[in-house]
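Take this structure first; my questions come after.
Shown here: the complex without one of its protein chains, the others still in place.
A and B are the chain letters, set down in written order, and residue numbers restart from 1 in every chain.
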Amino acid sequence: MHRAVVWKVEDGARFHFRRWGDECVAYDNATGDTHLLDPVAAELLVAVRQAAATTEELVQRVASRLGTGAGSDLFSALESALGDFERLALVRRVAQ
Amino acid sequence: MKVADLGAAELGARLKGSGLYLRTGPFVSRIRSSISSVSEGIGLLYADYPLAEQNDFADFHVGLSRPPTIRRWFHPQAVFDFDGHVPFKPLPLDQAYPLFEWGLNWCVSSHAHQYLMIHAAVIERDGHAAILPAPPGSGKSTLCAALVNRGWRLLSDELALIRRNDGYAVPLPRPVSLKNESIGVIRGFEPSAVINREVRDTIKGTVAHMKPPTDSVSRANETAKPAWVIFPRYRKGAAASLQTRSKGGALMAVADNAFNYSLLGLAGFHMLADMIHACDCHDFSYGDLDQAVEAFSALQPPAP
Partner (left out) sequence: MTPAPELVSRVLRDPPSAATLGLAEWDLLVRQARHAQLLARICVVLADRGLLQRVPEQPRTHLEAARVVSDKQDRAVRWEVNRIRHALERLGMPIILLKGAAYVMAGLPPARGRLFSDVDILVPKEQLAGVEAALMLHGWAATQHDAYDQRYYRTWMHELPPMQHIKRQTVIDVHHSILPETARLHPDPAKLRQAAVPLEGHDGLKVLAPADMVLHSATHLFHDGELEHGLRDLADLDGLLRHFGRSESFWRQIVPRARELDLSRPLFYALRYAAATLGTPVPGDTMQAAAAGRPPGALLALMDALFARALAPDHPSCRGRFTGPARRLLYVRAHWLRMPPLLLARHLMHKALVPAKDE
């Protein structure tokens, strides 16, 4: 039986954002890394920082923040971004 | 009192004895060396530099010496030490002067964390500073040498020092490092430029240093607010062209070229973001120095 993955950010206060137009730069005070994020990735990080959530829930949050539809394109974009985030230790999977 | 006021004999004696207390920008270095090329290089390139008013405190105690090993007879070497600590391998004695310059850069870049330090040239005009970050090979020093011979003031050719409390660039004018073809290019561009003896076969190829303009040295305590971040790139035959670079991309690129961005943590991020926010950011490609000078003179500072 497929179990939904839940994503969470440990200590959300560690991220600091600066934005210029469409661009967003996020500084991670835990790792000391700086990340350049496109608008979708930026909204995703903001959304997951808000509260732990499944990928589907995150798609809803990001879609409503961007004012777009929660289609399969957005789903696969977020899925791949979450994989990147996990490798960068920005987010982690937790048991449901 | 300036280095030139000492005369060659007294300069050599101080270097061999208790040390020369030399002021460069905000730092005092106590330099000791019995190597003649070091003494000659300092005498020529630092002639306009002030000595420290007092000899009781130095930020960096450095020495250039010949290691007392058997090699000294057939492969003479020079070793740089920072207060007894040797950060680099010895180099052939002939490279003692460039080793001195590199050693002083190392002293600043590994210790002066009161600043955000970026590997960049900094020049100034009408109170506005241009930061030219660039990896080696981008033609940053050549462009910097040309611009300071055409009315821009030299703040630094290697190390942008950004003050933490107000984000101003603090001058650290030092001799401008030139490599390989750029030595001839600058000699041709400005025949009156004072450039010391070329040293061949160093790790960076043939190197020489250009004496900074006297005005830049005497105004070393005038800070300037960064107005432009410009990433230069030399391309043979290219027309001079400025292209806007996005702020986020510029921030990432400057962070990559900073010495202590990650050490400064969150404070470093805010400093850098504030600087990028206040600056116009450009990519600049050029193939001809006269055109480059023209393009730079047309720069307008960002609206406040």
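Going forward, a residue touches a chain if its C-beta (ideal position, glycine included) is under 8 Å from a C-beta of that chain, and two chains touch if they have at least 3 such contacts.
All values derive from a computational prediction rather than experimental measurement.
Among B:G137, B:G151, B:G205 or B:G265, only B:G265 touches the chain that is left out of the view.
Interface note: of B:H61, B:R187 or B:R219, the residue touching the hidden chain in the full complex is B:H61.
In the complete assembly, the contact with the undisplayed chain comes from B:G84, out of B:P68, B:G84, B:P191 or B:G237.
Listed for chain B, the residues touching the missing chain in the whole complex are 28, 54, 56-59, 61, 83-85, 111-114, 260, 262-265.
Contact residues of chain A toward the unshown chain are 10, 29-32, 89, 92.
One rule holds for everything that comes next: only the chains that are shown with their structure count from here on.
If each chain is reduced to the centroid of its CA atoms, chain A and chain B end up 42 Å from each other. Of all residues in chain B, only 246-249, 251-252, 255, 262, 265-266, 269-270, 273, 277 touch chain A in the complex they form. Chain A meets chain B in the complex at residues 16, 18, 20-21, 23-25, 27, 29, 32, 34, 36.
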